[in-house]
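Missing here: one protein chain of the complex. Every other protein chain is in place.
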Amino acid sequence: MRTQAWGVLTALLCLVIASFATIDLQWQAFWSAEAVASMGRFLGEFVPPETSPEFIQKVIVGAWETLAMSVLGTLLAALLGMLLAIPGSQNRAEARTWTRTPVQWVLNALRAIPELVWASLLLISAGLGPFAGTLALALHTAGVLGRLYAEALENAPTGPAMALKAQGVGSGRVFFYATLPTILPQVMSYTLYRWENNIRAAAILGVVGAGGLGQLLAFHLSLFQMHKTASVLLGMIGMVACVDALSQQLRKRLT
Amino acid sequence: MKIQTRHLEARHRAYRSSDDRAIERLSLEIGAGEHVAIIGPSGSGKTTLLEVLACAMKPLSGSLSLDGQDPWQLSKPELQRLRGRLFLAPQVPPLPPRQRVVTAVLAGRLPSIGFFASLRSLIVPSDLPGALAALERFDLAEKLFERVDQLSGGERQRVGLARALMSPASLWLIDEPLSSLDPARLHQAMRALVDSANERGATLVTTLHQVDAALAFFPRIIGLRKGKLAFDLPSSQVTQEALESLYETSSNELCGADAADEHLGGPGVSVTALHCR
Partner (left out) sequence: MRRAEPIRDPATASRLFSILAGFALLWPLGIATEFRPWALFESDSIQATVRFLGTFWPIAVDPEFLRLIARETWRTVAMATVGISLALLLAIPLSLVAARVLSLSGLTGKMDQVPFWIRQSVRWVLIVLRSIPELVWALVFVRVVGLGPTAGVLAISLTYAGMLGKVYAEILESADQHSSRTLLRNGSSRMQAFFHSLLPTCAAELTSYTVYRWECAIRSSVVLGFVGAGGLGQEMDNSMKMFAGAEVATMLLVFIGLVALADRASATIRKVLG
């Protein structure tokens, strides 16, 4: 076991060294005096952030759009995730189901592709704007939540469900009366955790044209309007902080 | 519901691939409305027998007939309907921890209400008076709107029993109804269970570790030992020797049950004095 550990550590070290060697980092470009100076100048352009009422209103609208994307996207993901988790899980007590492996593949594929890539792909069907972003969040998060829900389903105690099945109750009602109530605290916890993540993801999806604060940010950055960019950044940080706090409160009450 | 079995054989639920039988060549007949207690040491197959009678486990061989029908020859919808007419209460109360007692109890009557009515009842429980009445029988009325995880082990077990009162079943299969109850509650719970079964004319089959409770409340006792039928007698005819040979190598179980049952002994039944060593 110890030799295995040393082997792994050496392999990791080789990976790190190889990475540093092959990546052409422009250290000089970054550490040279003029680069630092230009960086300083660049950062200085951010201050002071734009505070005109019309622009603040734009930021608020963008923030609302981002928030809506994250909420709707996470809700859709929870529904789709649960729909997939049921065939994608297998209870120890029952016979092997054939649906588990293919559905797990689908869930893995959904979650492997990052939200941004999904958004780029979906722009073709859904067009520019927050709709593509919402769908992208929904699809990626459905993969993540689906896997987490499936794990919860597989580890859940089967007593309540078996008792209802013994009474001849159909599987739909067994799910709502026994299985779901048993895993509900975990489901809520995972969903809230993903919502916290999704608000950050939603904020940047706009960079590829999917609406929200991200679109505003990319737009003003491309025009080198640094004051406005700074305001949008502050809006992003504020939005993330609010959602984190809200999620904390909900977590206390629901789980 | 009438039960008939012939040469029934089944495996323990946990040992899927083993050759050992949990019950062997078991033949019994239980008439509709009868009350029977099944006793025996641990591992004698009591729980497995209940599960087979509840059609929750297919027997390996032998025949089972409920109200004249072999459940395993029925079509799936007919089997589901048959299951709706029986009620199995496992030893560990099958209650989701975060569910409220009212919903947990009302779940007992799911076989008799439709799909959408069931879902609606999850949000706004229908038949609150029925649930309250069932809980009152077991002295739990004030816990109606509490959450299951806020109850003690004994209270949860009584909620599990109260569920039977909500079900449309004519066969009640109860596994160890008294295992978590403290001695003061044993009498009240057994009384409530037996009286309710009588009121509905339901067949009551119970496994019990507490031999004195079995003798006090049940007119017929079936003794199982190592999966085989040891005796099947009216409780007045159960002798001390029969009990001692049943629990032969597990005399601690027989004696241990003694102390807890000092509160029992209904009218007209002698509490067997057991001398161990």
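Every chain is named by a letter (A and B) in the order it is written, and numbering of its residues begins at 1.
One rule holds in what follows: a residue touches a chain if its C-beta (ideal position, glycine included) is under 8 Å from a C-beta of that chain, and two chains touch if they have at least 3 such contacts.
As the structure is a prediction and not an experimental result, all values here were calculated from the model.
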| item | value |
| --- | --- |
| Left-out chain, listing which of the shown chains it touches | A, B |
| Residue among A:56, A:126 or A:246 that touches the chain left out of view | A:126 |
| Selected from A:56, A:207 or A:246 as touching the chain missing from the view | A:207 |
| Interface with the unshown chain - residue positions in chain B | 100, 102, 123-125, 128-129, 132, 136, 141, 144-145 |
| Contacts of chain A with the absent chain, listed as residue ranges | 1, 4-5, 8-9, 12, 15-16, 18-20, 22-26, 29-30, 35, 38-39, 42, 64-65, 67-69, 71-72, 108-109, 112-114, 116-117, 120-121, 124-127, 129-131, 133-134, 200-201, 203-204, 207-208, 211, 214, 217-218, 221, 233, 236-237, 240-241 |
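Note that only the chains that are shown with their structure count from here on.
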| item | value |
| --- | --- |
| Chain centre separation (chain A, chain B; CA means) in Å | 49 |
| Chain A-facing residues of chain B, complex | 54-56, 79-84, 86-90, 92, 94-99, 103, 107-108, 110-111, 115, 118-119, 122, 167, 169 |
| Interfacial residue positions of chain A with respect to chain B in the complex | 159-170, 172-173, 176-178, 181-182, 184-185 |
